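All protein chains of the complex are present and in place, except for one that has been dropped.
Right after this comes subunit A.
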Amino acid sequence: MSAKMNSYGLQLTLLFVLGIIELCSCSPKISQVTINPNCGQYCESSNVTTVYLRTESSTDSLHYVWDFSGKPSVLLAVTIPSAQLEVDWKKFLWGKEESLKFTEAPSYTFGITVLKIYEFNDVNDTGYMDNVRPENINVLHPKHFRWDRKSYSQNNDYFELSMEGTDYKSGSIQRNGTIKVLLNRFWKLDHSDIMPHMLHTENATQIDIIIDNFQTNSSFENSRFAVELLIIADHNLNSTMKIDVKKTLDDEHTPGIFEMVEITTPVCEVVNREEMCDKRIGEGYLQWRPVSYTDAQRDVTNSTEAIHYPLTPVANHAQSANNSLLYSYYGYNIENLLMQKVVVSLGSKGDGFYKKSNYSTWTFTIGYGSPPAEKFSLLVIMIISIGLGLPVVIMVAVGIYVCVRRRCTRSHTLSLNS
(Lines give C-alpha, C1' and ligand atoms only; values in the text may rest on other atoms or scores of the structure.)
Protein backbone atom coordinates (compact mmCIF):
# COMPACT_ATOMS: atom_id res chain seq x y z
CA MET A 1 0.00 0.00 0.00
CA SER A 2 2.65 2.47 1.04
CA ALA A 3 4.98 1.44 -1.75
CA LYS A 4 2.33 2.04 -4.33
CA MET A 5 1.64 5.37 -2.80
CA ASN A 6 5.29 6.35 -2.88
CA SER A 7 5.52 5.75 -6.62
CA TYR A 8 3.16 8.51 -7.54
CA GLY A 9 2.71 10.27 -4.30
CA LEU A 10 6.02 11.99 -4.11
CA GLN A 11 5.62 14.74 -6.57
CA LEU A 12 1.97 15.20 -6.27
CA THR A 13 0.05 18.35 -6.38
CA LEU A 14 -3.52 18.44 -5.43
CA LEU A 15 -5.06 21.62 -6.55
CA PHE A 16 -8.61 22.56 -6.18
CA VAL A 17 -10.70 25.59 -5.67
CA LEU A 18 -12.91 25.73 -2.68
CA GLY A 19 -15.96 27.72 -3.51
CA ILE A 20 -17.04 27.81 0.07
CA ILE A 21 -18.84 31.02 0.59
CA GLU A 22 -18.24 32.01 4.14
CA LEU A 23 -20.48 34.43 5.97
CA CYS A 24 -17.54 36.57 6.97
CA SER A 25 -15.32 36.47 3.91
CA CYS A 26 -17.10 35.94 0.65
CA SER A 27 -13.94 35.48 -1.37
CA PRO A 28 -13.30 31.95 -2.61
CA LYS A 29 -10.21 30.28 -1.25
CA ILE A 30 -7.78 28.25 -3.25
CA SER A 31 -6.16 25.40 -1.41
CA GLN A 32 -3.21 23.43 -2.62
CA VAL A 33 -1.54 20.42 -1.07
CA THR A 34 1.89 19.22 -2.17
CA ILE A 35 3.89 16.33 -0.79
CA ASN A 36 7.65 16.91 -0.87
CA PRO A 37 7.39 19.97 -3.15
CA ASN A 38 9.99 19.95 -5.97
CA CYS A 39 12.03 17.17 -4.40
CA GLY A 40 11.62 14.36 -6.91
CA GLN A 41 13.88 11.34 -6.89
CA TYR A 42 15.86 12.58 -3.94
CA CYS A 43 13.02 12.18 -1.47
CA GLU A 44 11.71 9.00 -3.07
CA SER A 45 14.78 7.07 -2.06
CA SER A 46 14.93 8.30 1.51
CA ASN A 47 11.39 7.91 2.91
CA VAL A 48 10.78 11.61 3.41
CA THR A 49 7.40 13.10 4.19
CA THR A 50 7.11 16.85 4.11
CA VAL A 51 3.67 18.16 3.26
CA TYR A 52 3.08 21.69 2.15
CA LEU A 53 -0.47 23.03 2.44
CA ARG A 54 -1.25 26.44 1.10
CA THR A 55 -4.52 28.33 1.26
CA GLU A 56 -4.75 31.55 -0.70
CA SER A 57 -7.41 34.16 -0.28
CA SER A 58 -7.62 37.65 -1.74
CA THR A 59 -6.00 39.24 1.32
CA ASP A 60 -3.40 36.74 2.48
CA SER A 61 -2.07 33.22 2.26
CA LEU A 62 -1.93 30.72 5.09
CA HIS A 63 0.83 28.14 4.79
CA TYR A 64 1.28 24.95 6.76
CA VAL A 65 4.30 22.69 6.58
CA TRP A 66 4.12 19.23 8.20
CA ASP A 67 7.45 17.58 8.44
CA PHE A 68 8.54 14.11 9.51
CA SER A 69 12.09 14.18 8.17
CA GLY A 70 13.39 15.31 11.54
CA LYS A 71 11.39 15.56 14.75
CA PRO A 72 7.73 15.67 13.80
CA SER A 73 6.93 19.37 13.38
CA VAL A 74 4.29 21.73 12.13
CA LEU A 75 4.97 25.26 10.95
CA LEU A 76 2.32 27.86 10.25
CA ALA A 77 3.00 31.08 8.31
CA VAL A 78 0.90 33.99 7.16
CA THR A 79 2.07 35.92 4.10
CA ILE A 80 0.80 38.12 1.33
CA PRO A 81 -1.31 36.12 -1.17
CA SER A 82 1.35 35.40 -3.78
CA ALA A 83 4.07 33.95 -1.53
CA GLN A 84 5.29 30.35 -2.05
CA LEU A 85 7.46 27.91 -0.13
CA GLU A 86 10.97 27.19 -1.33
CA VAL A 87 12.98 24.23 -0.07
CA ASP A 88 16.64 23.53 -0.63
CA TRP A 89 16.22 19.79 -0.18
CA LYS A 90 19.88 18.84 0.19
CA LYS A 91 20.44 21.33 2.97
CA PHE A 92 17.01 20.68 4.44
CA LEU A 93 17.54 16.96 4.83
CA TRP A 94 20.86 17.65 6.52
CA GLY A 95 19.01 19.82 9.01
CA LYS A 96 20.81 22.99 7.95
CA GLU A 97 19.49 26.36 9.01
CA GLU A 98 17.42 28.50 6.65
CA SER A 99 17.10 25.72 4.12
CA LEU A 100 13.42 26.40 3.89
CA LYS A 101 11.89 29.80 3.24
CA PHE A 102 9.00 31.70 1.75
CA THR A 103 9.36 33.86 -1.31
CA GLU A 104 7.94 36.77 0.68
CA ALA A 105 8.73 37.27 4.36
CA PRO A 106 5.78 36.10 6.46
CA SER A 107 3.89 38.56 8.63
CA TYR A 108 3.44 35.91 11.30
CA THR A 109 4.79 32.44 12.05
CA PHE A 110 4.00 29.85 14.68
CA GLY A 111 5.32 26.32 15.03
CA ILE A 112 5.50 23.23 17.18
CA THR A 113 7.80 20.23 17.45
CA VAL A 114 7.29 16.98 19.29
CA LEU A 115 10.41 17.29 21.40
CA LYS A 116 10.31 14.16 23.52
CA ILE A 117 8.10 11.28 24.48
CA TYR A 118 8.46 10.31 28.13
CA GLU A 119 7.73 7.01 29.74
CA PHE A 120 7.42 7.30 33.50
CA ASN A 121 6.84 4.84 36.29
CA ASP A 122 3.86 6.12 38.28
CA VAL A 123 4.78 4.22 41.46
CA ASN A 124 2.09 5.77 43.68
CA ASP A 125 -0.61 5.86 41.00
CA THR A 126 -1.18 9.60 41.11
CA GLY A 127 -1.30 10.17 37.37
CA TYR A 128 1.07 13.11 37.80
CA MET A 129 4.54 13.13 36.34
CA ASP A 130 5.97 16.19 38.09
CA ASN A 131 6.86 14.40 41.32
CA VAL A 132 8.28 11.28 39.71
CA ARG A 133 11.96 10.67 40.51
CA PRO A 134 14.35 10.96 37.57
CA GLU A 135 15.29 7.26 37.66
CA ASN A 136 11.64 6.46 37.01
CA ILE A 137 11.56 8.45 33.77
CA ASN A 138 12.71 7.28 30.34
CA VAL A 139 13.08 9.65 27.43
CA LEU A 140 12.23 8.54 23.90
CA HIS A 141 13.43 10.77 21.09
CA PRO A 142 10.94 11.09 18.23
CA LYS A 143 13.78 11.35 15.76
CA HIS A 144 14.79 7.76 16.45
CA PHE A 145 11.58 6.31 15.10
CA ARG A 146 11.20 5.24 11.53
CA TRP A 147 8.44 7.51 10.23
CA ASP A 148 6.40 6.02 7.38
CA ARG A 149 3.65 7.61 5.40
CA LYS A 150 0.73 5.17 5.59
CA SER A 151 -1.95 7.02 3.66
CA TYR A 152 -3.37 10.36 2.77
CA SER A 153 -6.71 11.48 1.42
CA GLN A 154 -8.65 14.59 0.81
CA ASN A 155 -12.15 15.82 0.27
CA ASN A 156 -14.09 19.05 0.51
CA ASP A 157 -13.69 19.12 4.29
CA TYR A 158 -10.06 18.27 4.93
CA PHE A 159 -6.74 16.88 3.83
CA GLU A 160 -5.66 13.94 5.95
CA LEU A 161 -2.26 12.37 6.39
CA SER A 162 -1.60 9.24 8.39
CA MET A 163 1.93 8.63 9.67
CA GLU A 164 3.41 5.79 11.69
CA GLY A 165 6.53 5.80 13.78
CA THR A 166 8.02 2.32 14.39
CA ASP A 167 11.31 0.55 15.12
CA TYR A 168 12.48 2.79 17.91
CA LYS A 169 16.22 2.49 18.23
CA SER A 170 18.42 4.78 20.28
CA GLY A 171 21.84 3.44 21.18
CA SER A 172 21.27 0.11 22.95
CA ILE A 173 17.58 0.78 23.60
CA GLN A 174 15.09 -0.81 21.27
CA ARG A 175 11.34 -0.71 21.53
CA ASN A 176 8.58 -2.45 19.60
CA GLY A 177 5.26 -0.77 19.00
CA THR A 178 3.88 2.09 17.03
CA ILE A 179 3.23 5.76 17.43
CA LYS A 180 0.54 6.79 15.01
CA VAL A 181 0.09 10.39 14.05
CA LEU A 182 -2.94 11.54 12.11
CA LEU A 183 -2.88 15.07 10.76
CA ASN A 184 -5.91 16.89 9.41
CA ARG A 185 -5.92 20.26 7.71
CA PHE A 186 -9.51 21.49 7.69
CA TRP A 187 -10.96 23.76 5.05
CA LYS A 188 -13.94 24.94 7.03
CA LEU A 189 -15.36 25.54 10.50
CA ASP A 190 -16.73 22.26 11.84
CA HIS A 191 -16.25 19.50 14.36
CA SER A 192 -13.75 16.83 13.42
CA ASP A 193 -14.97 13.30 12.71
CA ILE A 194 -12.86 11.54 15.30
CA MET A 195 -13.32 11.80 19.01
CA PRO A 196 -12.89 14.12 20.85
CA HIS A 197 -14.66 15.87 17.94
CA MET A 198 -12.74 19.10 18.39
CA LEU A 199 -14.26 22.24 16.96
CA HIS A 200 -11.82 23.73 14.45
CA THR A 201 -11.71 26.75 12.22
CA GLU A 202 -10.73 26.80 8.57
CA ASN A 203 -7.30 27.95 9.77
CA ALA A 204 -6.52 24.89 11.85
CA THR A 205 -4.64 21.61 11.75
CA GLN A 206 -5.55 18.78 14.07
CA ILE A 207 -2.92 16.37 15.28
CA ASP A 208 -3.97 13.06 16.75
CA ILE A 209 -1.28 10.99 18.45
CA ILE A 210 -1.83 7.33 19.32
CA ILE A 211 0.70 5.35 21.33
CA ASP A 212 -0.34 1.91 20.20
CA ASN A 213 0.85 -1.35 21.71
CA PHE A 214 4.14 0.19 22.66
CA GLN A 215 6.70 -1.86 24.51
CA THR A 216 7.27 -0.44 27.97
CA ASN A 217 10.37 -0.49 30.10
CA SER A 218 10.40 -3.93 31.72
CA SER A 219 11.63 -2.55 35.04
CA PHE A 220 8.69 -0.13 35.26
CA GLU A 221 5.62 -1.56 36.95
CA ASN A 222 3.23 1.30 36.28
CA SER A 223 4.20 2.87 32.98
CA ARG A 224 2.47 5.91 31.58
CA PHE A 225 3.45 8.08 28.64
CA ALA A 226 3.80 11.81 28.22
CA VAL A 227 4.45 14.09 25.27
CA GLU A 228 6.59 17.19 25.33
CA LEU A 229 5.92 19.90 22.79
CA LEU A 230 8.16 22.76 21.87
CA ILE A 231 6.19 25.83 20.84
CA ILE A 232 7.67 28.74 18.98
CA ALA A 233 5.87 31.94 18.08
CA ASP A 234 6.82 35.12 16.30
CA HIS A 235 6.61 37.25 19.43
CA ASN A 236 8.97 39.14 21.63
CA LEU A 237 11.45 37.04 23.58
CA ASN A 238 10.36 38.62 26.85
CA SER A 239 6.71 37.84 26.51
CA THR A 240 5.11 34.59 27.64
CA MET A 241 2.45 32.31 26.35
CA LYS A 242 -0.55 31.56 28.46
CA ILE A 243 -2.10 28.21 29.30
CA ASP A 244 -5.73 28.32 30.34
CA VAL A 245 -8.34 25.78 31.27
CA LYS A 246 -11.80 26.82 30.24
CA LYS A 247 -14.83 25.20 31.78
CA THR A 248 -17.55 24.40 29.27
CA LEU A 249 -21.17 23.56 30.00
CA ASP A 250 -21.46 21.56 26.88
CA ASP A 251 -19.93 18.12 26.42
CA GLU A 252 -22.16 17.33 23.47
CA HIS A 253 -19.26 16.69 21.11
CA THR A 254 -16.77 15.29 23.61
CA PRO A 255 -18.90 13.22 25.98
CA GLY A 256 -17.86 13.46 29.59
CA ILE A 257 -15.35 16.28 29.11
CA PHE A 258 -16.28 19.71 30.41
CA GLU A 259 -12.93 21.41 29.95
CA MET A 260 -10.88 22.89 27.16
CA VAL A 261 -7.18 23.63 27.51
CA GLU A 262 -5.79 26.49 25.44
CA ILE A 263 -2.32 27.79 24.91
CA THR A 264 -2.48 31.27 23.46
CA THR A 265 0.30 33.55 22.35
CA PRO A 266 0.44 37.01 23.84
CA VAL A 267 -1.40 39.87 22.25
CA CYS A 268 0.21 42.23 24.72
CA GLU A 269 3.85 41.98 25.66
CA VAL A 270 6.28 43.91 27.76
CA VAL A 271 8.95 45.68 25.76
CA ASN A 272 11.41 47.87 27.68
CA ARG A 273 9.18 47.74 30.73
CA GLU A 274 6.27 49.09 28.75
CA GLU A 275 3.29 47.09 27.78
CA MET A 276 2.95 46.94 24.02
CA CYS A 277 -0.13 45.49 22.45
CA ASP A 278 0.16 43.70 19.19
CA LYS A 279 -1.53 45.19 16.19
CA ARG A 280 -1.69 41.86 14.40
CA ILE A 281 -5.15 40.51 13.75
CA GLY A 282 -4.66 37.11 15.26
CA GLU A 283 -2.18 34.84 16.83
CA GLY A 284 -1.29 31.18 16.96
CA TYR A 285 -2.88 28.87 19.49
CA LEU A 286 -3.02 25.27 20.63
CA GLN A 287 -6.22 23.77 21.91
CA TRP A 288 -7.18 20.37 23.31
CA ARG A 289 -9.69 18.56 25.42
CA PRO A 290 -7.96 17.07 28.49
CA VAL A 291 -8.88 13.54 27.54
CA SER A 292 -6.96 10.48 26.46
CA TYR A 293 -8.70 7.43 25.06
CA THR A 294 -7.53 3.95 25.94
CA ASP A 295 -9.20 2.07 23.13
CA ALA A 296 -9.70 2.47 19.39
CA GLN A 297 -13.39 2.51 20.28
CA ARG A 298 -13.26 6.01 21.70
CA ASP A 299 -16.02 6.56 24.23
CA VAL A 300 -16.57 7.71 27.80
CA THR A 301 -15.85 4.34 29.37
CA ASN A 302 -12.56 4.06 27.48
CA SER A 303 -11.30 7.46 28.48
CA THR A 304 -8.83 8.82 30.98
CA GLU A 305 -7.26 12.21 31.56
CA ALA A 306 -4.61 14.09 29.64
CA ILE A 307 -2.88 16.10 32.35
CA HIS A 308 -0.89 19.19 31.42
CA TYR A 309 1.89 20.90 33.32
CA PRO A 310 2.88 24.57 33.37
CA LEU A 311 4.61 26.11 30.38
CA THR A 312 8.34 26.28 30.87
CA PRO A 313 10.88 28.55 29.21
CA VAL A 314 13.60 27.08 26.98
CA ALA A 315 17.21 27.99 27.74
CA ASN A 316 18.94 27.20 24.49
CA HIS A 317 16.54 27.63 21.59
CA ALA A 318 18.77 26.40 18.77
CA GLN A 319 19.87 23.30 20.63
CA SER A 320 16.30 22.35 21.56
CA ALA A 321 15.02 22.87 18.06
CA ASN A 322 17.82 21.15 16.18
CA ASN A 323 16.97 18.35 13.81
CA SER A 324 13.59 19.85 13.22
CA LEU A 325 11.71 21.83 10.65
CA LEU A 326 11.69 24.79 13.04
CA TYR A 327 15.47 25.07 13.11
CA SER A 328 15.65 24.61 9.35
CA TYR A 329 13.29 27.50 8.88
CA TYR A 330 14.28 29.99 11.60
CA GLY A 331 18.01 29.28 11.72
CA TYR A 332 20.01 31.43 14.14
CA ASN A 333 17.12 33.86 14.37
CA ILE A 334 15.40 31.29 16.57
CA GLU A 335 17.16 32.71 19.63
CA ASN A 336 15.20 35.97 19.29
CA LEU A 337 11.74 34.42 19.27
CA LEU A 338 9.36 33.35 21.99
CA MET A 339 9.85 29.66 22.70
CA GLN A 340 8.28 27.55 25.46
CA LYS A 341 7.71 23.90 26.29
CA VAL A 342 4.69 22.09 27.55
CA VAL A 343 4.30 18.50 28.80
CA VAL A 344 1.08 16.54 28.64
CA SER A 345 0.92 13.18 30.40
CA LEU A 346 -1.65 10.57 29.46
CA GLY A 347 -3.56 8.73 32.16
CA SER A 348 -4.93 9.41 35.59
CA LYS A 349 -5.20 7.87 39.01
CA GLY A 350 -6.88 4.47 39.08
CA ASP A 351 -7.13 3.91 35.33
CA GLY A 352 -4.94 0.81 35.39
CA PHE A 353 -1.88 2.41 33.71
CA TYR A 354 -0.81 2.01 30.11
CA LYS A 355 -0.47 -1.76 30.46
CA LYS A 356 -4.22 -2.17 30.93
CA SER A 357 -5.06 -1.28 27.35
CA ASN A 358 -1.72 -0.65 25.65
CA TYR A 359 -3.35 2.28 23.96
CA SER A 360 -3.17 6.01 24.66
CA THR A 361 -4.25 8.96 22.59
CA TRP A 362 -3.90 12.69 22.66
CA THR A 363 -5.58 15.03 20.20
CA PHE A 364 -4.93 18.74 19.81
CA THR A 365 -5.39 21.46 17.25
CA ILE A 366 -2.97 24.14 16.18
CA GLY A 367 -4.46 27.17 14.55
CA TYR A 368 -4.20 30.78 13.60
CA GLY A 369 -6.61 33.45 14.79
CA SER A 370 -8.63 33.20 17.96
CA PRO A 371 -9.61 29.75 19.27
CA PRO A 372 -13.17 28.85 18.30
CA ALA A 373 -15.80 28.72 21.01
CA GLU A 374 -18.47 26.04 21.15
CA LYS A 375 -22.09 26.98 20.59
CA PHE A 376 -25.29 25.12 21.44
CA SER A 377 -26.36 22.94 18.55
CA LEU A 378 -29.64 23.38 16.73
CA LEU A 379 -31.09 20.28 18.41
CA VAL A 380 -30.42 21.72 21.85
CA ILE A 381 -31.98 25.05 21.00
CA MET A 382 -35.02 23.24 19.60
CA ILE A 383 -35.49 21.13 22.71
CA ILE A 384 -35.21 24.18 24.95
CA SER A 385 -37.62 26.29 22.95
CA ILE A 386 -40.20 23.54 22.45
CA GLY A 387 -39.85 22.20 25.96
CA LEU A 388 -40.33 25.55 27.60
CA GLY A 389 -42.47 27.17 24.94
CA LEU A 390 -45.14 24.51 24.57
CA PRO A 391 -46.27 24.38 28.22
CA VAL A 392 -46.34 28.18 28.35
CA VAL A 393 -48.38 28.42 25.14
CA ILE A 394 -50.81 25.77 26.35
CA MET A 395 -51.23 27.40 29.72
CA VAL A 396 -51.87 30.80 28.20
CA ALA A 397 -54.34 29.29 25.75
CA VAL A 398 -56.11 27.41 28.53
CA GLY A 399 -56.18 30.52 30.69
CA ILE A 400 -57.85 32.52 27.94
CA TYR A 401 -60.24 29.68 27.20
CA VAL A 402 -61.26 29.30 30.84
CA CYS A 403 -61.80 33.06 31.21
CA VAL A 404 -63.91 33.20 28.09
CA ARG A 405 -65.93 30.16 29.10
CA ARG A 406 -66.54 31.47 32.58
CA ARG A 407 -67.83 34.70 31.19
CA CYS A 408 -70.08 32.77 28.79
CA THR A 409 -71.45 30.41 31.43
CA ARG A 410 -72.04 33.28 33.83
CA SER A 411 -74.16 35.16 31.30
CA HIS A 412 -75.81 31.85 30.45
CA THR A 413 -76.79 31.16 34.06
CA LEU A 414 -78.00 34.68 34.50
CA SER A 415 -80.28 34.40 31.53
CA LEU A 416 -81.61 31.09 32.83
CA ASN A 417 -82.48 32.48 36.22
CA SER A 418 -83.90 35.72 35.00
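Here is the rule we use: contacts are C-beta pairs under 8 Å (C-beta built on N, C-alpha and C of every residue); 3 or more make two chains touch, one makes a residue touch a chain; residues count from 1.
Keep this in mind: contacts and distances are computed from a predicted model.
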Identity of the absent chain, which is to be given by its UniProt protein name, from "Splicing factor subunit", "Lysosomal dipeptide transporter MFSD1", "Cell cycle checkpoint protein RAD1" or "Ribosomal protein S5 domain 2-like protein": "Lysosomal dipeptide transporter MFSD1"
Given A:V139, A:L237 or A:L390, the residue that touches the chain left out of view is A:L390
Cross-chain touch to the chain not pictured, restricted to A:L249, A:A315 or A:L378, is A:L249
With the full complex in mind, choose from A:V139, A:V300 or A:V404 the residue touching the hidden chain. A:V300
Considering the entire assembly, which residues of subunit A contact the chain that has been omitted? 247, 249-258, 299-301, 379-380, 383-384, 386-388, 390-391, 394-395, 398, 402, 409, 412-413, 416-417
